[in-house]
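Of the protein chains in this complex, all but one are displayed in their positions.
Note that the chains are named A and B in the order they appear, and that numbering of residues resets to 1 at the start of each chain.
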Amino acid sequence: MSEQIDQALARKYDAGFISEIESETFPIGLDEDVIARLSAIKGEPEWMLEWRLKAYRTWLKMEEPDWAHVDYPKVDYQSISYYSAPKSMKDKPKSLDEVDPELLRTYEKLGIPLHEQEMLAGVAVDAVFDSVSVVTTFREKLEEAGVIFCPISEALHKYPDLVKKYLGTVVPRGDNFFAALNSAVFTDGSFVYIPKGVRCPMELSTYFRINEQNTGQFERTLIVAEEGSHVSYLEGCTAPQRDENQLHAAVVELVALDDAEIKYSTVQNWYPGDENGKGGIYNFVTKRGLCEKNAKISWTQVETGSAVTWKYPSCILKGDNSVGEFYSVALTRGRQQADTGTKMIHLGKNTKSTIISKGISAGRSNNAYRGLVRMGPGAEGARNFTECDSLLIGDQCGAHTFPYIESSNPTAIVEHEATTSKVSDDQLFLCRQRGLDPEKAVSMIVNGFCKEVFRELPMEFAVEAGKLLEISLEGSVG
Amino acid sequence: MLSIKDLHARVEETTILKGLNLEIKPGEVHAIMGPNGAGKSTLGYVLSGRDGYEVESGSVEMDGKDLLDMEVEERAQAGIFLAFQYPVEIPGVSNMEFMKESVNAMREAHGESALSSAEFLKKAKEACKQVELPLDFLKRGVNEGFSGGEKKRNEIMQMIMLEPKIAILDESDSGLDVDALQVVAKGVNSQRDGKRSFIVVTHYQRLLDYIEPDYVHILSKGKIVKSGGPELAKEVEASGYAWLAEAEGADA
Partner (left out) sequence: MSQWLNHVLERASTVDDWLSPVRAQALDTLKQQQWPTRRTEAWRYTSLHPVADLELKSSTGNATAEAPVIEGLNSLDLVFVDGQLSTDISKLKLPEGITISELSAPSEPAEAIFAQVKPSRHLFGLVNDVLAQQGVVIDIAAGAKVEQPIRIVNFASAGIESHQRTLVRVGENAQATIIEHGSGSGNSLNTVFAEYDIAEKARLEHYRFALHEGEAIHIGGSHFKLHDHARLNSTLIGYGSQLTRLDVDIEHAGEHAFAKFNNVYLLAPRQHFDLHSTIEHASPNGTTEENARGIIGDRAKAVFNGRIHIHRHAQKTLAELNNRNLLLTRGAQINTKPELEIYADDVQCAHGATVAEIDEEALYYMLTRGIDRQQALVMLNFGFVQEMVFQMPNKALADWLQPILKTRFESMMEKQ
């Protein structure tokens, strides 16, 4: 982890295309002018502005979705500012002493080195540039391979045709309420492009990207893997980041052309809010991948923390023989609410999907899996296997499963299983009789429960995920 | 080291132990035999502090401390080890992981530093050898897909790793053939160092051919009705438990 931090510290801030008025922060409110100004500040091409405006007009006609299992006070979209300049050095905390001690305690528990803590807490850090720095080496390696990995705002300048070709092809502007909003006002995110036949030489992590402050709110990511290429992308981190923005409406689009493979992993620990869930993050994300022939997309996620999560990473298995996978651990505690799952849409022949979802509920939380497996009429010989397991800790929480299965092809096979259980008294007793205290015992058993999913994470993420689980379960036992 | 006085304990609504007395000194091996329903397993559960088992009266002291006042893991850390009759599975948690956490938790409680991965592996290898379990079983989930014999050997292996002061073996011989039985006995005997004590709970005398006890007690209807040396076990083998009915008749 500290390697990445050194890299982050050493990165260059490419100011080439940012205009002078960049330092302003918009007053609250949203209308076409705001969008126009946003686009202007970023120096976007004309077509991008048009695209945003179309999305905005569609959004105006849409209604916010209303799900039975998730309860949150309605967001007033006119009371948000849609662009904030990066914090100037003098507004940031000078040192960790000025940072919320609760936050620091969590960092310590996660074993995060001091430098990294400073970065996560938004402490003003001088950017020290070292031309022989690791970041430069990293970027060189990527360039050699022909891999593009940069902020989407930069991509709109350097590779506008590529962006135009693929943006909105997997998640159309009008797909859903939050996607439409995001399409209108997204500020930044990652753009990844892997050329034909290239195996990206290293795992791409959001740390390596130039990170504008406060972009987290409406993030837009586009990953394009050309024929026969491979890439593994990591998003998020275990440490809760201080974030004033309550609402997160991100869009992630993955395009896997013939024979390509994209692995997208997320380990996220959102700020959960206080004991009553106040101030917690509302996380509404649209993540979708499109697979052409023989392509493969895997979504792996471990998430905890947000007050409300609404998120269904999906795969459209368009090409014959394509494969979609979804591995997820969702932990809720306190008064959190999660309504998450996946959609696997089988269009092509012999397409395959695997869904392994593990939900853990503790405290007074509610954890719901909502999934869709659709076998279209053309999905000859397609197969799906789904396993949804829920673990309840304590008797005040809830675990729910709502799998929608739709099939119109007689040769397509769908197999769905779901179980619900609790940490058994026998297991708990065995662990305690071997000297482990109840919290450690539960944490270990829960870890075992999630093993199938953790196995799919890139190594370092798997270790972090384990730690995250342990910390998240604290105080939820007994 | 362990002093049990007039112990009365119940599970759900039924009182199972009705005045059990037992004194165990360091290094002693006590066998507890008796008909089914006598309370043999109950004794093990009560000593280790299992939920659902309530002590109605009586006392249990370990090295002068009130054992009944301690939490399950505290008793374990104080040196109580229970080898389960029906070990439960913990899917997804490897034996390696489990033992490492357990060993280090014990060490921490005793103010010792945790073992490094290499040190732990070394210890684990030896323990596996003692119970004739292949090393790769460490990678498998705790008791996951284990045969009966493997489960019992796993219990003994854990005992060897944790070096308890008192090991309670709850019918560690049930369901085992002679070969497996000998392996279990070998493992247990290797841990008899003159300071460690054992309570060997068994229905049949057979195990006691291999683990020679210092004392044999017959538990019937929640009480120890007869105590003696190893010959007592042979008596039971010869005449079963039927004579108990008479003995109880006399008491009642």
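We adopt the following convention: contacts are C-beta pairs under 8 Å (C-beta built on N, C-alpha and C of every residue); 3 or more make two chains touch, one makes a residue touch a chain.
This one's a predicted model, so the numbers in the text were calculated from it and none came from an experiment.
Counting contacts over the entire complex, the absent chain touches A. Within the whole complex, the absent chain has one touching residue among A:V171, A:C291 or A:V414, and that is A:V414. Of the listed positions A:A145, A:L247 or A:I405, the one in contact with the omitted chain in the full complex is A:I405. Counting the whole complex, the residues of subunit A in touch with the unshown chain are 68, 375, 377, 390, 392-422.
Just so we're on the same page, only the chains that are shown with their structure count from here on.
Here the CA centre of subunit A is 49 Å from the CA centre of subunit B. Within the complex formed with subunit A, the subunit B residues making contact are 48-52, 71-73, 75-77, 80-82, 84, 87-93, 97-98, 101-102, 105-106, 109, 141-142, 158, 162. The touching residues of subunit A, when paired with subunit B in their complex, are 424-427, 429-438, 440, 444-445, 447-452.
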